[in-house]
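Excluded from the complex is one protein chain; the other protein chains are retained at their positions.
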Amino acid sequence: MFLWIIQRDLLLAMRRRSDVLTTLFFFVIVVSLFPLGVGPEMNILRTMAPGVVWVAALLASMLSLGRMFASDHLDGTLEQMLISPQSLSLLVMGKALAHWLVTGVPLVLMAPVLGIQYDLPGDALLVLTASLLLGTPVLSLIGAIGAALTLGLRGGGVLVSLLVLPLYIPVLIFGAGAVEASAAGLGAGAHMSLLGAFLLASLVLAPWTAALSLRISME
Amino acid sequence: MFLWIIQRDLLLAMRRRSDVLTTLFFFVIVVSLFPLGVGPEMNILRTMAPGVVWVAALLASMLSLGRMFASDHLDGTLEQMLISPQSLSLLVMGKALAHWLVTGVPLVLMAPVLGIQYDLPGDALLVLTASLLLGTPVLSLIGAIGAALTLGLRGGGVLVSLLVLPLYIPVLIFGAGAVEASAAGLGAGAHMSLLGAFLLASLVLAPWTAALSLRISME
Amino acid sequence: MAINWFKYSSPASFYFLAGKMIPLFSIAAIVLCAVGLYIGFFVAPTDFQQGEAYRIIFIHVPAAWMSMFLYVIMAMWAGIGLAFNTRLSSMIATAIAPTGAMFTFLALWTGALWGKPMWGTWWVWDARLTSELILLFLYIGFMSLQAAIDDPRRADKAGAMIALVGVVNIPIIYFSVKWWNTLHQGASVSITQSPKMATTMLTGMLIMSLACWMYAIAVVLIRTRAVILERERHTAWVGELQGAAR
Amino acid sequence: MIWASMSDFLDMGGYGFYVWGSYLVALVCIAGEIILVFNRKRTLLRHLSLIHQSTKQEKRNETAS
Amino acid sequence: MLEGNNLECVRGDRRLFRDVNFSLEAGGLMQVQGPNGSGKTSLLRMLCGLATPAHGEIRWNGAEIRALGDGYYAAMTYLGHLGGVKDDLTAIENLRISSALGGVEIDERKAHDALQHMGLGGRELLPAKVLSQGQRRRVTLARLLVCGTVLWILDEPLTALDTAAVKLMQGLMEQHLEHGGMIVMTTHQEIEITAVATQRLQLA
Partner (left out) sequence: MLEGNNLECVRGDRRLFRDVNFSLEAGGLMQVQGPNGSGKTSLLRMLCGLATPAHGEIRWNGAEIRALGDGYYAAMTYLGHLGGVKDDLTAIENLRISSALGGVEIDERKAHDALQHMGLGGRELLPAKVLSQGQRRRVTLARLLVCGTVLWILDEPLTALDTAAVKLMQGLMEQHLEHGGMIVMTTHQEIEITAVATQRLQLA
């Protein structure tokens, strides 16, 4: 069933190939906008790089949250999920995972290229990619809660940012912190293990919370 | 009629008071995220400030573009607008103006406060606000074209960014440039007059183009 | 003494109970505030380092403390409302949020006004200040979410979810102090260490904090009464209330 | 008394703007909150009494017809 | 007078119909009939100028509707599958705005009366999202009471309506026809509308 949901969401994403691409391009564009706004000095850019890439990843992932449940809600599929004889947490987990596959993974793959644009050294690039790999699933999982809570509320797209961004902040701090620490020659180990802990915690808690929120929203 | 549209859109926004607030807070949050990712050194932050504020304004305005036509499309109001005996360009102009009143104006009012957080000097704050005042209506107007073109395409939210961001870039460059020029002690006059020119041009061209795009999307 | 708690957990009886308690807390708040301000401005000596600017402390610290306490209390009531489906606790949570946000704003504002003369800048991005800002966002998120939902039952439950999830965030941000070089004063009031500041200053600050507590309780009670009336307007007892008011 | 004069008090050793700026805004916020919360209750009560009257009216009509 | 000459509709790789001809005079009713997917909605959208026929032309009082533009739109009201009802606005606001869009500005009083007539008395101030399906439909249909146009194009106006409302609509349409109006409509339900001239257009 879990697999069915993932498969279905991926199928939908494939039917709209542009979806995957556009999240990615959004990420790329945001990262590339900053040098335009800030100016071309390499030193400043290099200091900014981890923060900018992480903020862009966060925004890109957040912006696609709306799609996680909204369309299922509008056409009545979500009702069917609630009365389906399957575990709702599992369904939600499937949807979050599909969301990550569609939005998170491309970002992770793209990040090194963007890092190079900002002249990051090699191992910082590695740490950047690794931190994104650990961090983006957390974003999708936490995002599922926000998306579930704002379901059917109009202006939900922006409301969800309001709810979810404060929760994303730790991920951002430790994600960008890991890269900075490694660039500064300190190990990134502590940051990375914290990110891992976040991932585990959100894997356990978020689907359950999001399922509860969904039930609340659909009452 | 023009007034009717504005009034209606404002009414809808008021019915959802949170809409206005959430765009604003999105702006605030994005601006506040960067120091978290980049680190707290004031010198770096001060250099980044104009770019960051402008990019955030751009994103905030862009993200609320989806609302401009989408809900009217879903419930069939847009069809009615197309077959209304009113000039469609005027209708579109009304909608863009309402969008600016709801999303742009609050940003302009908030920008000085955020500038202070980044420790910008007084006259740079003034220029920042003025540049936003000239620039944000351009964003709404250009955005209307993008929103019209992506209407009904799913993943439109991200697709619209893709179409619209490249057009936003000149506004971003000259907007942020104005602040930097004034901070560097050069006058911001040249940048400002260019922004003004953008505004005039988009006032004339954008509603017409957006109306045409709407007709194309609804065919 | 056996108090029948269930009696007071019904909105109707709480409405009347709160009506009786509000004057007490209001008076206490006014008196304490007057005493606190008197000590703060007329008894406490000038600080040898900061000059008179330090007098902001009498509003800044109470506001900062209240902002944090109120969030936790709000989340607690919301959580109780979610778990046991008690309407009253959810209503109290709803009523706390605006006051909490107000204190958070005050802490930020007074801190900024203090920072300018002391640090030479309105704002720095250090852990304490940033976490306070995020706290404001959490409050606003809670309130906007509730405002966006029309059905009060759903609003209560959804608000509770976000308030509880937000609590998780607070300690995390709080401990990120380690990763930041901080300008802000650390805790100078603690039980284990002897107070570092003049006793008069400390008394003034504590009395002002108490005044803020009383004020917060009074306002929250008033707002809870309003919320109760809004939610229960179709019930018989509100109707009777109106009949009596005629 | 630690203040020599009223103007001395208001000046706050040169920090008057900051100190009074803080307390003034605090005052405004608290006063604003109090006004808002009472307003909320007053409009609500007015609303309720309207509802009450109209339901009484309906009941009277029902019994009359 | 509304005329269609040799209309042809192609959707995707399917030709839905061809050589459709009709002409509708004042007081005339045209019922477009046919099974699901036969192209009724497609035809109606063409008549509104929302879609272009693959072939043929549509004339209003002798002139091509595309060329007429706003002049045609001011004489026509189209109610499609989608109601154009905004979830967040009240029934009154919805009605006032949708008729303003159609070129007729009405005041609160008039909107109120129209809704009352449609059986929504007491629900005028509810946001549309809490209304039932049938009530939403009634809000949409209330526009017909205030629009003052000659030509009505109605795509399954009776869905979700209860029998009382169907009767109401029937009366409304008959009255419109009596006053020299024209109606093009589709429906899968049985409905008898007396008109000067009723024609049935059967799509395969």
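Order of writing sets the labels: A, B, C, D and E. Residues in every chain begin at 1.
In this section, a residue touches a chain if its C-beta (ideal position, glycine included) is under 8 Å from a C-beta of that chain, and two chains touch if they have at least 3 such contacts.
This is a predicted model, so every value here is computed, not measured.
The residue from E:M1, E:A67 or E:A164 that touches the chain not shown here is E:A164. Only one residue in the set E:G27, E:G56 or E:G134 touches the chain that does not appear here, and it is E:G134.
The set of subunit E residues touching the chain not shown comprises 11-12, 34-37, 40-41, 81, 119, 123, 126, 130-135, 137-138, 156, 159-166, 188-189.
As for the chain not pictured, it touches subunit A at residues 1, 4, 8, 11-12, 15-16, 71, 74-77, 79-87, 218-219.
Keep this in mind: only the chains that are shown with their structure count from here on.
Shared contact partners of subunit A and subunit D, listed by label, are C. In this view the innermost chain, defined by its CA centroid being closest to the centroid of all protein CA atoms, is B. Set side by side, the interfaces C-D and A-C show unequal numbers of C-beta pairs in contact, with more at C-D.
Greatest centre-to-centre distance from subunit D is found for E, with centres as Cα means. One finds 45 Å separating the Cα centroids of subunit A and subunit E. The distance from the centre of subunit C to the centre of subunit E, each centre being the mean of the chain's C-alpha atoms, comes to 57 Å.
Under the contact definition stated at the top, the residues of subunit C that touch 2 or more other chains are 137, 140, 144, 148.
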